[in-house]
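Since the structure comes first, as structure tokens, the remarks are kept for the end.
Of the protein chains in this complex, one is absent; all others appear in place.
Presenting chain A:
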Amino acid sequence: MPIEILMPALSPTMEEGNLAKWVKKEGDSVAPGDVIAEIETDKATMEVEAVDEGTIGKILVQEGSEGVKVNTPIAVLLADGESVADLDKAAAPAPAKLEEEKVEEPAAQEPKPAKAEGGTVPAAPKLEVASDPDIPSGTEMVPTTVREALRDAMAEEMRSDESVFVMGEEVAEYQGAYKITQGLLQEFGAKRVVDTPITEHGFAGVGVGAAFAGLKPIVEFMTFNFAMQAIDQIVNSAAKTLYMAGGQMGAPIVFRGPNGAAARVAAQHSQCYAAWYGHIPGLKVVMPYTAADAKGLLKAAIRDPNPVIFLENEILYGQTFDVPKLDDFVLPIGKARIHKQGTDATIVSFGIGMTYAVKAAEELAGEGIDVEVIDLRTIRPMDLETVIESVRKTNRLVTVEEGFPQSSVGSHIASQVMQRAFDYLDAPIITVAGKDVPMPYAANLEKLALPSVPEVVEAVKAVCYRN
């Protein structure tokens, strides 16, 4: 049967073009790959190649024609033994009709599926997150630094799973730039505790590739500031592959290391990445405050089949908290922890931000304001249910973090609470964050750039109208 040659599209946005020139004429025989015509748009001129073998039976659109719509038949190709007389039998390789599936922005106060042209946008599935395990009464609590808790978590998981290994700069012989991997080389050997060259982009990619192949790498960044060199591999390779592969393969990998400001290390070494990674679907993002959470959540992160960003803090490394002495203490990723119950206002924070929140709550208690403090622990998936439940009780909300204020974790919480619990709010939400400046070096300016306890106290008073 004769085949119609259609006006091709040069790009997905092209709707019409000019037939600039016929390279072949009626009666010419063509083979696949032969150039038969040239078409042009305002952007480019392209050659049209034959896909099938045959003879040009008839040219339907003459050269010089302008505004020829895409998919218009421009010529008819005859196969062996066919003649021009067969032309009325020509069958168009009719393009299949595509149903337009336009996805609309969900309406602001409409958490229900929005109706879009041609279909309904499905609701995002609710993630089921388990509660913290019960700690049996009488369990011994061991004072432990965050540093030791992180090391213990890695050691325990490496003992139980041969496919877990740790790689990064100075993790082995040097025992960790911040001594988080202390003792691991001695216990597990150089095969599983791998010193890398200073090559973040490269070893992040090597880690993701090893994870594709089924290993469970723990990639330590000396600090997350240096992970900006590697962010393409984290976002484009680790986070997106499961989706792009239709679920066939993903990356069971943990990227961990200190994040945020330390002390007096200035702009390039003092940035919080919670909001950056919290933005990315396909990642889990954990940012613990206590040693118990650091241990239980790092063990969960290593076992998790997804890429997990584990944001630690250098200043917290040396702080001591009680850690339950249990054989296998694992906490759920995606569950906030109510650090202190209260009735008058809610403070939500995470990581080192909790140090301000906790001190502010103590101060406010002295002034008769009973604050509920929520430690988010996980930035993504975010436990907004716990936050909203608290806001329904206290009707007032302050968020606290060290990161920059624009598009911060706090601004996301504020927008969600506004959309989902507007009627419960008795005051505008206040987001306390780092100042909108690169971190200065001078001690006095650095102090000003970070949030402070008085700022948090003031914010809580403001939402309680107690100023």
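Keep in mind that, in the parts below, a contact is a pair of C-beta atoms (placed from the backbone, for glycine too) under 8 Å apart; a residue touches a chain by one contact, two chains touch by 3 or more; residues count from 1.
Just so it is clear, contacts and distances are computed from a predicted model.
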Identity of the absent chain, which is to be given by its UniProt protein name, from "NAD(P)/FAD-dependent oxidoreductase", "Cbb3-type cytochrome oxidase maturation protein", "Phosphate ABC transporter ATP-binding protein" or "Pyruvate dehydrogenase E1 component subunit alpha": "Pyruvate dehydrogenase E1 component subunit alpha"
Among A:32, A:143 or A:454, residue touching the chain not depicted: A:32
Residue in contact with the excluded chain [from A:160, A:186 or A:199]: A:199
Which residue of A:55, A:144 or A:233 touches the chain not shown here: A:233
Interface residues of chain A (partner: the chain not displayed): 6-12, 32-33, 43-49, 51, 70-71, 93, 95-96, 98-99, 101, 103, 119-122, 124-125, 127, 165, 191, 196-197, 199, 201-215, 232-233, 236-237, 241-250, 281-282, 284, 305-306, 381
